[in-house]
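Below is the structure I would like to discuss, written out as C-alpha cells.
As you look at this complex, bear in mind that one protein chain is not there, while each of the others sits in place.
So, subunit A:
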Amino acid sequence: MHFSLLSVLAQALRGQRGWAPHWRDADPRDAYDVVIVGGGGHGLATAYYLAKEHGITDVAVLERSHVGSGNVGRNTTIVRSNYGLPGNIPFYERSMKLWEGLEQDINYNAMVSQRGVLNLYHSDGQRDAYARRGNAMRLAGVDAELLDRDGVRAMVPFIDFDNARFPVKGGLLQRRGGTVRHDAVAWGYARAADARGVDIVQNCAVTGIRREGGRVVGVETSRGPIRAKKIALSVAGSSSLVAAMAGLRLPIESHVLQAFVSEGVKPLIDCVMTFGAGHFYISQSDKGGLVFGGDIDGYNSYAQRGNLATIEDVMESGMALWPALGRLRLLRHWGGIMDMSMDGSPIIDRTGIDGLYLNAGWCYGGFKATPAAGFCFAHLVARDEAHPDAAAFRLDRFATGHLIDEKGVGAQPNLH
C-alpha cells in the first residue's frame, strides 16, 4: 500500500475502512543470513538499510516485546547534529541528512519537523564553549548560529531572562534540528523493511547466542532456535545482558531516564529549547502537550521507572527557566533504560567473535542517531568494515585511549 494524497482521499471516502496492517507479523523461520536482535528504531533501520543498500533481504528482526515498546517509543523525539568532536560530527550530520529525506525514502509520514534546537547559555565561559562548538560544526558544514540575548528574546520572549542566578545571555541555535514523531519512525522503518522482504518477529526474546569454533551460528529464542550466519545486536538498555550471552563484558551501565508531558495547551513554544544552567529541555508536541525532561536518575536501573528526586530536579530547572510552567498540570511521565557508555559515545563495531556485531552505548541520545546508526551498522554487518562516518565508534577505544568524551567527565556514566 503506497501512501499518497490520492490514497488518503480515497480512504476518507470509504470511511477509513480500507487500511491494511503496515507490515506482516512474521513467524520466525529456521535460518536467516542475518538476525538482528532488538526491534527498536536502530534494529529496524539496520534491517531496512541492509536490504536497500546492500541487497541483503534474508533478514529477521527479533523483538522481545512489540515494535516500539522500547526507547524508540519512549524518547522526547529531539533530533540535532550539534556535536563538537571530530568522531561525532560527520556521523550525526549524516543522520540529520537522512532525516531530511526519510519520509520520501520510506513513503511514511514521520512528522519530521525542523523547528530549531536552541541551547541557552548563562555565562561568559559557557558562551565561549558554545562559540567553539558552533565553529566546529560550521567547519564541518553543519549549520550553527550563535545568538545574543536579543536573538534569543525574539524566539522565546517568555523565559526568565533576568533570573538572579542563571540570567540568559544568549544561545547556540541549530535551525535544522527539531523533532520527529518517534513511533512513526519505528513503524515506518518496519513497514519499509518488511516491504523489502525482512521478517519482523515480535514477542520473540533472544535467550542465548550459539557459537561453534569461535563463530556465531544462531540464537536461542522464546520461540525456538534460529540459525544465522551473522547476528547484529541492537538492544539499547539491554546491551550488557545480551552481550553476556556471548561471554562479553561491555563498557556500559544501564540507567533510567524519565520524560514528562503536560496537559495539552495552545501553541506556546515553536522550537526545542534547552536550559544551560541545569539539565532541562522542552518542546511542544502537535497535540499541544509540553514534552520535557532532564538528567538520568543517576544509578544503575532496569526498572523503566524513576524516582521523585529526579522529578523534583527537572521541575525546579524548568521553573528556573520558564516560571509560567508552574501553571500547567503534569499529564504523564515514564522512564526508559539507557545504555550509558563510559565516555558518553556509542559503539558500532565487531566484537572479536566472528559474525557477531554490536550497536550499543547510545546513552540518552540515540533517537536522533536512528537513521545513521542503521545505515552504518548495516554497512558494517554487510561488508565487515566500518563505515567511515562511524569509524571512531570502536569497542576497543577504551583500551587504546581514543575516547570520544563530549562532556569531558571521564569513565562515570551517570555524568554523561
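FYI, a residue touches a chain if its C-beta (ideal position, glycine included) is under 8 Å from a C-beta of that chain, and two chains touch if they have at least 3 such contacts; residues count from 1.
Basically, contacts and distances are computed from a predicted model.
Per the UniProt record, the chain missing from the shown structure is "Sarcosine oxidase subunit delta", taken from the list "DNA ligase (ATP)", "ABC transporter permease subunit", "Peptide/nickel transport system ATP-binding protein" or "Sarcosine oxidase subunit delta". Of A:P251, A:G276 or A:G336, it is A:P251 that touches the chain left out of the display. Screening A:L268, A:A391 or A:A411 for touch with the missing chain picks out A:A411.
Check A:T46, A:N75, A:S240 or A:T370 against the missing chain and you find that the one touching it is A:S240. Per the touch definition above, the residue from A:L172, A:M342 or A:L358 contacting the chain not shown is A:M342.
For subunit A, the list of residues touching the undisplayed chain reads 240-241, 244, 249-254, 298-303, 307-310, 312-313, 342, 398-399, 411-414.
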